[in-house]
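Only a single protein chain was left out; the remaining protein chains are all shown in position.
On to chain A.
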């Protein structure tokens, strides 16, 4: 079972910026436990571009698809047998990142 694990940051109350070593150590544990599928930190939402080609002409617009105080700062994809395992890992992840974590199963 795969889970998308989103790291949520808050513009008005951002997490600390010195989390690199803790996240690296946590990633090593994910790999060692066989949970790691993918991980990536994201650039600022201001660097996002939304593309809409549902109509006749493609429309590019600057910025994220939704402006909000809270935003996606990075993602993981984990392989875990069930939600309890994923939530236990997310509990560690939130501490390592000093940010909120959303766990959402893939279909």
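FYI, a contact is a pair of C-beta atoms (placed from the backbone, for glycine too) under 8 Å apart; a residue touches a chain by one contact, two chains touch by 3 or more; residues count from 1.
Quick note on the criterion: contacts and distances are computed from a predicted model.
Visitor: Tell me the UniProt protein name of the chain this structure doesn't show, selecting from "Electron transfer flavoprotein beta subunit/FixA family protein", "dihydrouracil dehydrogenase (NAD(+))", "RNA polymerase ECF family sigma subunit" or "sn-glycerol-3-phosphate transport system permease protein UgpA".
Guide: UniProt lists the chain left out of the view as "RNA polymerase ECF family sigma subunit".
Visitor: Of the residues A:13, A:62 or A:84, which one touches the chain left out of the display?
Guide: The missing chain is touched by A:84.
Visitor: For chain A, which residues reach the chain that was dropped from this view?
Guide: 1, 81-84, 87-88, 103-105, 107
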